[in-house]
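Take a look at the following structure, please.
Just one protein chain is left out here, and the rest sit where they should.
Chains here go by letter, A, B and C, matching the order in which they are written, and residues are numbered from 1 within each.
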Amino acid sequence: GADLAAYCQMLGDDALVLAQRLIEWCTRAPELEEEVALANLGLDLLGQARLLLTRAGQADGTGRTEDDLAYWREEHEFRNVRLVEAPNGDFAYSIARLLLFATARGALYEALSAHPDPVLAAVAARGVKELAYHREYATAWTLRLGDGTPYSSGRMQAGVDAVWPLLEELFTAHPVELRAGVDPAALREPVLRSLGAVLAEAGLTVPDVPPLATVLGLAGRDGVHTEALGPLLAEFQVLARAHPGATW
Amino acid sequence: GADLAAYCQMLGDDALVLAQRLIEWCTRAPELEEEVALANLGLDLLGQARLLLTRAGQADGTGRTEDDLAYWREEHEFRNVRLVEAPNGDFAYSIARLLLFATARGALYEALSAHPDPVLAAVAARGVKELAYHREYATAWTLRLGDGTPYSSGRMQAGVDAVWPLLEELFTAHPVELRAGVDPAALREPVLRSLGAVLAEAGLTVPDVPPLATVLGLAGRDGVHTEALGPLLAEFQVLARAHPGATW
Amino acid sequence: MAETVPAQTLEDRFEAVVAAEQRIEPRDWMPDAYRATLIRQIAQHAHSEIIGMQPEGNWLTRAPSLRRKAILLAKAQDEAGHGLYLYAAAETLGVDRAELTEKLISGRQKYSSIFNYPTLTFADVGVIGWLVDGAAICNQVPLCRCSYGPYARAMVRICKEESFHQRQGYELLMTLMRGTEAQRRMVQDAVDRWWWPSLMMFGPSDADSPNTARSMAWRIKRHSNDELRRRFVDMTVPQAEHLGVTLPDPELRWNEERGGWDFGEPDWSELTRVIHGQGPCNAQRVERRRTAHEDGAWVREAAVAYAAKRAAEAAG
Partner (left out) sequence: MAETVPAQTLEDRFEAVVAAEQRIEPRDWMPDAYRATLIRQIAQHAHSEIIGMQPEGNWLTRAPSLRRKAILLAKAQDEAGHGLYLYAAAETLGVDRAELTEKLISGRQKYSSIFNYPTLTFADVGVIGWLVDGAAICNQVPLCRCSYGPYARAMVRICKEESFHQRQGYELLMTLMRGTEAQRRMVQDAVDRWWWPSLMMFGPSDADSPNTARSMAWRIKRHSNDELRRRFVDMTVPQAEHLGVTLPDPELRWNEERGGWDFGEPDWSELTRVIHGQGPCNAQRVERRRTAHEDGAWVREAAVAYAAKRAAEAAG
């Protein structure tokens, strides 16, 4: 019950917050095709978030809806990894983040599609396909930028370097995850191998940087975030909170 | 009572919203001296806003405090001109906006220091000195940028051009203003003359552009704003609203 | 390739195809003025889809429920897609998208003036769906039979999606009208602000629309501006009643004789101001599009360079 709920909330928050970041690209993308594609990825993640948060509200017995969870929790109650809340940066940074997230989350969903909870398993099974497309999209752009112009290659490398310290949190097991029957540490090797292959093909270097430090051992999964999440949520939640109890 | 309150709210909202925009420069200014100066201007405006909103809450008989008015009104209840809510743009845009606002508001405060309401008159009298400094600061930078490098001159002219359509709203009499005994239209000529002199000295051209259109005749003073105010208020109000009734 | 057909014959053939309600296709001969008119119209239409993402996009990050956020995001995505079809249709006439984008961001080509008004509340999202998409559909349905094939085919697909958007907008408004007092006020306020601009979407009255006749002869246009405007009003008034909102026109009344609604005259001077770039959001809309385009230049260049390398490899 509680562990499943907490776990669904973690995954749901990851999807929700990254969807919000993708949405911020809307009307700002470098090309119309990218407007379409980024909105598409955002829609996939939003869909996953809705199912996962709904499941969380059922499983913890509170009966909270997806909107209760999305709009009425405080910042420290969000359980997403810090990777997804970082500001978009330039297109290269956003692509690098997407590559890391999609590769890791795809691998996780693969594992979760055999999870004992049928709802989580079903979300994961559908998510595997969606994340495969996200990964393909991010890979294609990593190659184009990494092996495009010297300038784009520099920016792509800078994006990869900047986002890399946030990767480790995806592999760091939180007790809730272990109790929910998933050890994300098992993903580290295959994910790193896959990322390494993409970067190599793009002519980019795998950064040799340590993970972003925690705050006294606490990070996103514990509700201890970066300074980026507060302003994101302020905007995300403002209208819903201005009308408590209203239906939209 | 009601007219005085509404008028104080208009002037208070102008000061409050522009203070918030100046605050956004903090840690982003082109030079440390500018960090100090912009914070200083922000503090002056914030001080004026606090006095004016307090007066508004007294005069309308509701007993609302400065914080009630600043944090708990909705966007359409804000009565500031659209000039002050426009996003900061680059340093040139911010300076151009400041030049226009300080020149016009200084002239208005001059007139208001003889207003029958002693509180409003006192705020205006103090404000005259503050705004004179703001105007001096904005003038100095207009000259430096306008008559600095060719590049800075281009940006300064672009800033002036972009902000100019928002000037007219400061001279457009709202019925509340007229009933409060002030016709801002009387400021148009002296203000334009003063601005013209500064731009001429800076080697810049007075833009020949019409005022920004209203929405069916309504603008900031009627609570009909631009798309910039909503996000500004979302951030401004988020914390206070998350803790209704709390004291800080 | 050295085939030469007398211009008169070509023109006759063109006229015959048009008169027979058949389609002119890209490789067919067409009068220069027909081509120019179509390019301008399709480009403006494409620009409108792209700029039209902004007013509603303003609420994407703040949508008050996840369901509404998904609906709004899907709509923005559709609009980007419509822009793509339309630019592709324009390209069949021998212009390219980059050139049209340049014209948009330098202010040399227009887009629908309605998008130069701000979206001030979430009810605006619903009203845009209902009124603005509604007016667009009135304008666009006849274009599905436009004499130029690629444009007509693009419009078929677009109209289908637009009417879906319109229903979603109306459904949002119905929900709000069943909601709190504040929500209902929000809807009425949005209707007050968007009604007249929506009427102006049909363009000036026929007396001031000199090109209408030619466009109608070419079967690009099928109905006059005033005719479409009347059709829109007749369609919309009962929807407003059902919704429970008041349309802000004191002259609105049923004309028994005509079997339609009479209505007041929009403030054309305002439309003129907005068209000439002084609308509340003109500068902001074009600036956003320009910034996106300029910020993305290095990305597009990288894609071109990458494609060239791959092509060279494949060739070599």
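A few notes on this one:
Note that a residue touches a chain if its C-beta (ideal position, glycine included) is under 8 Å from a C-beta of that chain, and two chains touch if they have at least 3 such contacts.
Treat the numbers as computed from the prediction; the structure is a model and nothing was measured.
Within the full complex, the chain left out of the display is in contact with A, B. From the options B:Leu43, B:Ala158 or B:Val209, the residue with contact to the unseen chain in the full assembly is B:Leu43.
Interface note: of B:Pro30, B:Pro175 or B:Gly217, the residue touching the hidden chain in the full complex is B:Pro30. Summarising the interface, subunit B meets the missing chain with residues 16, 20, 23-24, 26-36, 39-40, 42-43, 46-47, 49-50, 53, 66-67, 70-71, 90-91, 143-145, 147-149, 151-153, 155, 235-236, 238-240, 243, 245-248.
Contact residues of subunit A toward the unshown chain are 75-76, 162, 165, 209-216, 224-227, 230, 234.
We adopt the following convention: only the chains that are shown with their structure count from here on.
A complete topology is adopted by the chain contact network, contact being made between every pair of chains.
With centres taken as mean Cα positions, subunit C sits 36 Å from subunit B. Chain geometry summary: the mean Cα position of subunit A and that of subunit B are 41 Å apart. Each of the following residues of subunit A touches two or more other chains: 235, 238. Each of the following residues of subunit C touches two or more other chains: 62.
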